[in-house]
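What follows is a set of notes on a single structure, which appears directly below.
Only one protein chain is missing from this complex, and each of the others stays in its spot.
Chains here go by letter, A and B, matching the order in which they are written, and residues are numbered from 1 within each.
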Amino acid sequence: MKIIERMNANPTQEIKTSKKKAHLSKGITGVLFASPWLIGLFLFYLIPLIVSIYFSFTSYSILQPGEFIGLQNYQELLSDNLFLKSISNTIYFAVFYVPLSIIFGVGLAMLLNMKIKGMTIYRTLFFLPTLVPHVAIAVLWMWLLNPGFGLINGFLDMIGISGPSWLGSEKWSKPSLIFMSLWGIGQSVVIYLAGLGDISNDYYEAAEIDGANWFQRTFHITIPLLTPVIFYNLVMGVIGAFQQFTLPYTLTQGQGKPANSLTFYVMYLYDNGFKYFRMGYASAMAWILFVVIMILTVLIFWSSKRWVHYQGK
Amino acid sequence: MNPTMLKRWKHSLGHLVLIAASAFFIIPFIWMVSTSLKPIEQVFTFPPEWIPKPFAWENYLKAVDYIPFWKYLINTTVITILSTLGVVLSCPLVAYSFAKLKWRGRNLLFAATLAVMMIPGQVTMIPLFLIFNQLGMVGTSLPLIIPQFFGVPFYIFLLRQFFLGLPDSLREAAKMDGASEWRIYWQIMLPLAKPAVLAVGLFQLMASWTDFLGPLLYLTNEDSYTLSLALQQFQSKQGSEWSLMMAVSTIMTVPIIILFFFLQKTFIKGITFSGIKG
Partner (left out) sequence: MSIKIGIFGRFALASALVGSLLLSACSNKGVSGDTDTTKKDGVTTITFWHENTGVGEEAINDVVDAFNKKHKDIQVKAVYTAANESQNEKLLTAVAGGNPPDVSWFDRFKVGSWAEEGSLTDLTEFAEKDGIQKDQYYPFAWEEASYKGKLYAMPVDTDARLLFYNKDAFKEAGLDPEKPPKTIAELESMAEKLTVKQGKRFKRIGFIPWYNQGWLYSWGWSFGGNFYDQKTNKVTANDPKIVESLQWMTDYAKKYNVEDIAGFTDSKGSGAMDPFLTGQLAMHIGGNWSISGYLKYKPDLNYGVAPIPTPSGTDFTSWSGGMAVVIPKGAKHPKEAWEFVKFFGSEEGQEIYNGKYKTLSVIDSVNKKLGYMDHPIFREFIKILPNSHNRPVIPEGELLWNELSNAVDNSIHGNGKPKDLLDAATEKVNKALK
C-alpha cells in the first residue's frame, strides 16, 4: 500500500485558501465523486472476491457448498503436475507477449500518428482484427497456419524455408499463439493513440527550435510522455497475459493440445471449476494467481516512480 | 534534398510501410466478408479461395431470416447503449476522484480497484450470479447494464492515468476563481479527457456488443436474446452454417467500424489545450 501511496503522492500543491474546513469538504467531495464505485466495488467485485477466498478453503462444487478443508486445496496444487505445467506455459506466454505487445503497440501507434493523408483509413484497418468474432479468428488462424496448405508456410516455401507445423508442434504452438495475440492489439493501440494525442504540441515546437532530430524527439519527448499510458498497458498486459483464456480454449477445444503445451493457467482453472466441479480447488488456483499478479503489479508500481512521467507535474 | 522533397519522401515511405502492415491486419476481416459471401460448398475449399464464385449475396437474406434478427438487434443495441452510457458517466468521475482529489482511504480503494482485476472472472462468476439472483434480476438484461453505472475497474484505471496527466495548474486557477469541484470536473477536466472517455466508451460498446457469456447466463427469455447468442445458432454438431454466421458477424461489425472511423479523429485532435501553458 505504501508504494501506491508514494506513487500517488501528487505534488498537488494545497492551495493556501486554508485550513481544516476546506480540507474536510474536499475529502467529502472526493468520496462523493467516487461513491458510485464504492457501491459497485463492494457489491459486484469485493463480495464475490471475498466469497471466493472462502471457497478456496472448502470443497465447494457450485452445486454443493462442500466442507471446510483448510489448506488442503493449496497443498494438493503443489503436487498437481498439470497445474505446474500450466504455470510454466503461462509464464512463457507472459514473458514474451507483454514486452512484444508494448513494443509493437507503441510502434504501431506512432506509425498511425503520422500526419499523412488517409490516416483515418489506416487506423480503421489496424483496428479490424479486434472486431472479428473469436470463432472466426480461431478458424482463420488454423487455416493460415496449416502446415500443408496454409498461407504462412506457403510463403516460407517460396523463400526456401520449410515451415514447422505451428499449432501442431509442441515447440511452435506457443510462439504461434503469441503471434496470433499480437494481431489483436488494436485496443491498446487506440489507448496509445489517445496518449499520443495527449502530448502537447509545445514540446515538439520547442524541440524543433532546438533542432532535435526524429530520434531525439521520439526518445526524449514522445516515449517519456507516453509512459503513463505504457504503464497502464503494462499492468493490464500482465493481468491479461496471466488470465489468457478464450483464444487458446477455442483453438484447442479446451484440450490445450498438443501435449498440453497450450494448457494455460485459467484454462486449467476453468476445467477444475466447471468440468470437474471443484470450484474450491479452482478458487485456490485463482488466489495463487492473484498473489503472483499482485506481486508483479506492486513491482511495476514501485518501479514506475523511476520511469513514468506525468505531464501534469 | 530540400525540406519539401524530404517530406514527400518521408510520406511515401510512411504509406508504403502502412500499406504493407495493414495488408496483414486486414486479412481476418476480408476473410470474414469473403466467407460470408461464399456458397456453402466453397467455404472450405483447398487451398482457401479469397474470392467467392459466384457471390452469394442471398446469404445475408438467409442469415437475417434464420434468426429473429431485428428483435435481437434492438435488444443488443439497447443493452450496448445503456451500458456504454453507464461507463461514460461513472468511470471518469471515479477516475478523477482517484487522480485529483484527496480523501481518506483513497489509496486503499485504488489498490482494491486494481486487485479485483487480478482474480479471474471464472471464479467470481458464480457468486456474482447469486448476487443478481438475490436481487431478482436474473432473467432481465439489468445485470448486463447496472454494474456499468457503478464503474468498471479497467476503465477507471485507464482514465485515472489520463487525469494524472492533466496539469494541476488548471484546477488551481479555477479554484482561485471560486469554482466548485463539480464545476471544475464537469466544465474543465472532463472535456479535456474527452478523447480518453470516448476510447473507454468505445471499448465498452464493443464489449457489450459482442458479449456472449453475460447474456448466456442472465437472459432466460428468448425474446430478450442478443445477436452474439444468435451467432451460436449457426453452429451444430452436424456441421455449421459458416457463411451465414459470417454474414451476421459482418453485419455486426460494420456499424462499429463506421463508428470507429468517425470517432478516431477525436482521439488525436481532441485535446487542443496547447494554448494553456502548464
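Note that in this section a contact is a pair of C-beta atoms (placed from the backbone, for glycine too) under 8 Å apart; a residue touches a chain by one contact, two chains touch by 3 or more.
Everything numeric here is computed off the predicted structure, so don't read it as measured data.
Contact with the chain not shown here comes from a single listed residue; of B:L18, B:A56, B:L82 or B:L263, that residue is B:L82.
If you put the hidden chain back, the residue from B:F29, B:F150 or B:Y225 that touches it is B:Y225.
When the omitted chain is restored, the residue from A:K117, A:K275 or A:K305 that touches it is A:K275.
Looking at A:T29, A:N146 or A:T297, the residue that reaches the missing chain in the full complex is A:N146.
By the touch rule set out above, chain A reaches the unshown chain at residues 61-64, 82, 139, 142-143, 145-148, 150, 162, 164-170, 253-255, 257-260, 271, 274-277. Seen from chain B, the chain kept out of the figure touches residues 40-41, 43-44, 46, 78, 81-82, 85-86, 88-89, 125-126, 129-130, 133, 137-142, 145, 186-188, 190-191, 194, 213, 215-217, 220-225, 229-230, 232-242.
Criterion: only the chains that are shown with their structure count from here on.
Residue ranges of chain B in contact with chain A, taken from their complex: 11, 14-15, 17-18, 21-22, 24-29, 31-32, 35, 46-48, 90, 93-94, 96-104, 106-128, 131, 147, 149-151, 153-154, 156-158, 161-162, 164-168, 172, 175-176, 181-182, 185, 195-196, 199, 202-203, 206, 210, 228, 231, 235, 242, 245-246, 249, 252-253, 256-257, 260-261, 264-265, 267-271, 273-274, 277-278.
Looking at the complex, you find that chain A touches chain B at residues 1, 4-5, 8, 10-13, 15, 17, 23, 26-31, 33-34, 36-41, 43-49, 51-52, 55, 62, 108, 111-114, 116-118, 120-133, 135-137, 139-140, 143-144, 149, 151, 154, 183, 187, 190-191, 193-198, 200-202, 228-229, 231-232, 235-236, 239, 243, 245, 266, 269-270, 273-274, 279, 282-283, 286-287, 289-290, 293-294, 297, 310-313.
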